[in-house]
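Missing here is one protein chain; the remaining ones are kept as they sit in the complex.
Let's turn to chain A:
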């Protein structure tokens, strides 16, 4: 039997088993841990399919940060109540899921014959985009509108979480070992985040992955008690959060008024503008994600 086929089959079975176990386990904490493992396996699957960008994003955001967010939410929530969904809800969700599955199969099936027209289209216009990595070219040039909206979604999520006024986590006094370890990890996260950002123009990497790695460094430092509370009413914090969307919108609007159109970069300036947007977006994503996990929700009126 082919060794690669064996590995892939084991990976697929493990993914399905982990998904089922995550949904059907009794305890919330077990479900969260299984979900994190599921994210890591999913990252491995993306890497196996050759989608390294997605694998990096899934490992950093899907498994890492969402796992931390779920654990933080679990720590803030009270004792769980065992609830069972009524049969009508179950039937409705089964119906909805099967409809979605049909839609999904219809969307994915053409890809099986390698007949998708998009990759060739992207590669033929790659020279005009200003970057040499096709994924970055799609994200920040051909479909920049989607990336702008993703940043807006992240901003809305942060504002929504702030409206909820969730109580602060009671952080216990950090052990010296954790402090020493976070002192070692934080510079590493800056180096790796910077490397991912720099790499994004010509190889897998980019703003979201870099931002997630930077946020992880900040969160570890905050949990170890080495960073002061991340306060929303400190204006540089808000400026960092809003910077990504603001710069993106400014460039888009400037292109609309002065140049050829909304989010259409002038020829020759593509690389500079994309780099600027990537840097601002990385800072914005890093600060937003850190605030989502360890932000101080208390309003301190001046």
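FYI, a contact is a pair of C-beta atoms (placed from the backbone, for glycine too) under 8 Å apart; a residue touches a chain by one contact, two chains touch by 3 or more; residues count from 1.
One rule holds in what follows: contacts and distances are computed from a predicted model.
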Ask   = The complex lacks one chain in this depiction; which UniProt name from "Phenylacetate-CoA oxygenase subunit PaaI", "Cation:proton antiporter", "Extracellular solute-binding protein" or "Phosphate transport system permease protein PstA" does that chain carry?
value = "Cation:proton antiporter"
Contact residue for the chain not shown (choose from A:7, A:74, A:181 or A:234) = A:181
Key: Hidden partner chain, residues of chain A it touches   = 175, 177-178, 181, 184, 188
